[in-house]
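Certain chains of the assembly are absent from this excerpt, and the rest are unmoved.
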Amino acid sequence: MADLAIRNLVKRYDKTEVLHGISLDVEDGEFVVFVGPSGCGKSTTLRLIAGLEDATQGEIVIGGRVVNNLEPKDRDIAMVFQNYAIYPHMTVRKNIGFGLRTAKMSKADKEARIDEVAGILGMTDLLARKPSQLSGGQRQRVAIGRAMVRDPAVFLFDEPLSNLDAQLRTQMRLEIKKLHQRVGNTIIFVTHDQVEAMTMADRIVIMKDGHIQQVGTPAEVYHKPANTFVAGFIGAPSMNMLSGSVSQGKLRLGSGTMLDLGLDMAEGRAVTVGVRPEDLHPGDGPALVRGPVTVREPLGHETLIYVGAEGQEVIAKADGRTPPEVGQEVTLTAAVETLHIFDAATGDALR
Amino acid sequence: MYRNLTIRQKQIVWAWAFLAIPILFYTVIRFYPTGNAILISFQDWNLLGDRTWTGFDNYQTLFADPVFWKVFRNTFVYLLIGTPVSLIISFVIAYHLDQVRFMHGFLRMLYFLPFMTSAVAMAWVWRWFYQPVPVGLFNNALASMGIPQFPFLQSTTWALPSVLAPAVWAGLGFQVIIFMAGLRAIPRSYYEAARIDGVSWWTVLWEITLPLLKPTIVFIVVFSSIGFLRIFDHVFNMTTNNPGGPLNSTKPLVLMIYETAFSAFDMGYAAAQTVVLFLVLLVVSLIQLRILRDS
Amino acid sequence: VEIEYWQYFFDTRVEAMETLIENFEAANPDITVKMTHFPYADYRTKVAAAIPAGEGPDVVQLFYGWLNDYVAADLIQPLPSDVFPASKIDAEFFPMVQAMKEGDQYWALPTAVRSLALFYNTRLLEEAGVEPPTTLDEMIAAAKAMTKRDGAGNLTQVGMTAGMTAQDHHWWREGLVRQFGGEPYVDDYQTVNYNNEAGLEALNFYSSLFMGDDAVTSIGFMDEPQAAFKAGRAGLHIDGSFRIGSLEGQRGLNWGVTELPATADGTQSNYASYWVNAITTKAEGEKYDAAVKFMEYITGDEAMQVWLDVVGELPAKPSVGMTDENASDPVFGPFIRGLEYAHTTKFANESGQRQVMVEMVERMTLQGMSAEDSLAIAAEAEQKILDDYYKSASN
Amino acid sequence: MAVTEIRPTTDALLKTDAPKKPANMGQIIRWTLLFLGGVAMVMPIAYMISTSLKWPHEVYNLKLIPDEPHLENYTYVLEDGRFYWWFLNSMIIAVITTVCNVIFDSLVGYTLCKFRFPGRYIVFIAILSTLMIPTEMLVIPWYLMSQQFGWLDTYWGIMFPGLMTAFGTFLMKQFFETVPDDFIEAARIDGLNELQIWWTVAMPLVKPALAALAIFVFLGNWTAFIWPLIVTNSVEMYTLPVGLSSFGDEADVAWELIMTGAAISTIPTLIVFLIFQRYIIQGVVMAGLKG
């Protein structure tokens, strides 16, 4: 059993409270990604789970046991750090074997286990090397190997990829994903990169300022963001936010367009309409935005266009081969079902 | 002319311009006198008279002098006891001090204070501590417990360690600071990873902390070795009347040099001794660097 | 003209010399004297480093034991015989000054001399009920009476101080060895002559003070002999006249001085030393003339009395020193009287030769070597120092 | 829900065997031992101060608290006009030497670290090798040199041997390794010459290192003895340690005065240390001591 639960977790450093009572249930074998802007408390949560810090309040339960008072080593977890924390003076073999030092196994069994893990990670040839002779990706793999070798119930990853360059990052995230599919342990993965979150997670936990904003599958948080924060955070480029108000049961936008969304809301209520760049494109539908193209960013198969309108700039996607010219006046439209409606004051999703 | 140089050539010009004064300084203030001293080591010169060329006479006398060999041995005893002992003590202090928050700055200052106080004055205080009853602090304590007197400075066996102790004491603060800096530079995540792996603090110490401190240790070993090989102030001040302790049991090479030069005024002989010291320093440092850097 | 004078720093010496310079300048308005002084501990190093470099004084104060070096190195010049006729000096000064003479010229002259005497702690003597000793036997007895030990047998008060590192090596060489019938050196101090019966007796006597069951002292008691005496924890103490000044300031210490103890048959012997003034080779022309005048003044009677009054050092001329007033002075008297039978060792390397004595004793106390063996080793070692010195000085 | 409410009611807690860390006890013991060790470390210094409060006859009585503590020794030392000269001389010399070391050691360290030029390695090794040359070897030649150039009894004469040190150069070279080359190249593009780059860009970036170096150099010069003794002639040129030693004489050493002077002379070093201490560690960490 390797399910994990946190209940009303509060963490205070001296007087500043950095976690305000968060709760979460993670199932056995789930791959959960914590994502959020810098300083929102992701690492803190992870460190509480690992037992590197004491919780101020609340409970952490791993495999049905309350572990608040257990030492990290007794929690049946393993952790991979951002800077890998692999020891520069030890060979890869020793580094990986470090996690087994306290294990009650014969020496031969330990060696066999190290070889097995190295095999899984494709590092058998590198076992005799020192970390300084490894590339960034290989070091990352060693760090993972050291965590794997103990076969913990829960893996904790704290931004393990952020020291790698873009190409390697893409590759490593695929490897971790595959690894998870193979070994099936529970994984808690922290990142501030939403692409990483989207591509890896079974479920994403989006945090902000010590609160959980939304928990859901990638599809859920992308298609049904709980509030403007989540909507803006997930997806790149960010969702465009247009302000509007309810008028005669319809939605009136700044461009003057009235949309019938079948909403039942108080007359005059201020709302925010969100529309993702990939749903917004030059076309003949109801004009959400009208204005001149200010910048074009060709991405090859498509082109991002930036359109200035009503003092703000929205991003839309146009065809890659015949995008509008800079300066050209365009009308941007989107299918009504792709629009997200939020309360203008609280930011909570209304639909 | 300068304008037509390539970028790289301009850089070279700058580099040498920056180095001009220092190179002049080192040449005139260090290398030339060194050469001079080596020259003198082949001469007979009592400082007052003429210098006469004597070839290797000074060296022959030196190697035939039993006092020299005694002193040579002492010098290495200082090195071989002083370096490891000070290394271990300062590490232990730094290791624990590093983990203490409460009044940290104050504690650190306590340990650093001896490094800042006059070596001469301190050597005398220590000398008083070592006296037999009724003066000495240590022997008075022993006497009050009914334990026999300990002949610190009056013994051919114990005089050297007794002289070494204040030298170690005085340098401890510096080494503690260097060690603390070394400890501070080890990323915390190394320790956290080890905590999660559940290894004992002993393993952490031996397999993580110490190996990662290696550059610091190399630095301290090399510099403290040079210090112990050149020990003088403490020995000189703790045994002023009988320089070098009972039957030369504490006399280090530098003291012998000092005496030869400024009591016997046998400059050539003294210079020969400095040349030997120079070679010892060189060889010891190179060996240490090699041993500690590889592996 | 301005001439420069160097001596080591000691409050009263500087003060005395300032007075002398003032008087001298008043008498010779065309000459100014600039005095420079250095810490005692490093004076020798300083002078040795400075003079050969051509730096330094026109008139310099040197320890008499260093003179040979300076002569050999041609750093000082002989005193002009017209102003300092050897015959006159021979007659007027204490005879030991003749060590400064070569042929019929003097190289240097002292203002004052010092000798050894026995200091005693009045209170301790009274407590033990003994008189100040006059013979060696009495000295041992008195010392025994004043020695105290604690329950564990550790000395807490010694009857007498001992330590070759202080003045005892002089006492042993020129005092004890001669008193036991020997002569420490022959050949104008170029040959060691104490490795014989007399030397052995002297050594046995000396070591009996601190070795064996009824030792009256221990070496290194309270670190330094004079410290023990000053602290009132030693009954007897042999030291030079220069100690007087520092004892005078000592609170709670009542002390007296008596001549060094004689043997049972009344043989007395003492050691004297002195600092001399010499003209360096740097002084030329009118500086030389001024230096000669200055020398003449500071080795004259007036200077000697000033020196005795201010510094407490003994006049180098019997005519000044042996006045009734001086010779019967309770403090200076024993020293001045000691001068009459004092000898002066011609050192080749004083600290080296002292070290030989120190080690002679250490071999006995620390390594249990017999007195004969240790004495023989010491004699050999000292002879080597002398040989090396006179060999190199001769070529 | 507060923690205190959860803990006793949770069955799971009963299964957890590890008692809550007794770490605090360990911390207290650790602190106490360190404190006692620290006190032991400063014992000799306490005796120095204690002696400075004693009358001469009490000096050899090693009581920590003098029978009649008094400040006469301090008055004596401070009223002795020479003391101010010595203090001033030491201050001037230590400060100038420190400034010189900070400038030249870092200039050389910087050049050796940031420039690529033929002979670089040789210069570095040569400078480093001077660490192995015992000072004792150089005193006589230095003296002859000073005499020849008329540096005797001058500040310059006292200072010149220590104006640059291999130790400082080595340390600064290490420090400059931590300054990214980009900073220097950016300044080059902005049109500064190399001297300006070193002074306005590189130097401010290694301030903690400079502070650490400054402390070590200052301490070293403040307590230097043999060379100042040999090179000075007049009492007015003595440095503090030399002056203090002249409180002794042929017959006797005035320990209470020497200890008083030593106590007073520790004050500036203490102040320097207190001001810069937070940089020392930071500075040494920066050096990375890569050897």
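A, B, C and D are the chain letters, set down in written order, and residue numbers restart from 1 in every chain.
Keep this in mind: a residue touches a chain if its C-beta (ideal position, glycine included) is under 8 Å from a C-beta of that chain, and two chains touch if they have at least 3 such contacts.
Since this is a predicted model, take the numbers as computed values, not measurements.
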Composition by chain label (entire complex, not just displayed copies): A x2, B x1, C x1, D x1
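Heads up, the rule we're going with is that only the chains that are shown with their structure count from here on.
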Partner chains that subunit A and subunit D have in common: B
Interface ranked first by C-beta contact pairs: B-D
Intercentroid distance (Cα basis), subunit B paired with subunit A, Å: 56
Subunit B-subunit D separation of Cα centroids, rounded to whole Å: 16
Residue numbers of subunit C (touch at least two other chains): 45, 49, 222-223
Residues of subunit D engaged with two or more neighbouring chains: 60-61, 140, 245
Of all residues in subunit D, those that touch subunit B in their complex: 27, 30-31, 33-35, 37-39, 41-42, 44-45, 47-48, 51, 60-62, 104, 107-108, 110-111, 115-118, 120, 123, 126-127, 129-142, 145, 160-161, 163-164, 167, 169, 194-195, 198, 219, 223, 225, 241, 244-245, 255, 258-259, 262, 265-266, 269-270, 273-274, 277, 280-285, 287-291
Complex interface listing, subunit C residues touching subunit B: 44-45, 48-49, 51-52, 69-70, 72-75, 150, 152, 154-156, 163, 165-166, 218-224, 233, 349, 351-352, 355, 358-359, 362-363, 366-367, 392
Interface residues, subunit C side, partner subunit D - complex: 8-11, 36-42, 45-46, 49-50, 53-55, 222-223, 226-227, 230-231, 242-243, 245-246, 249-253
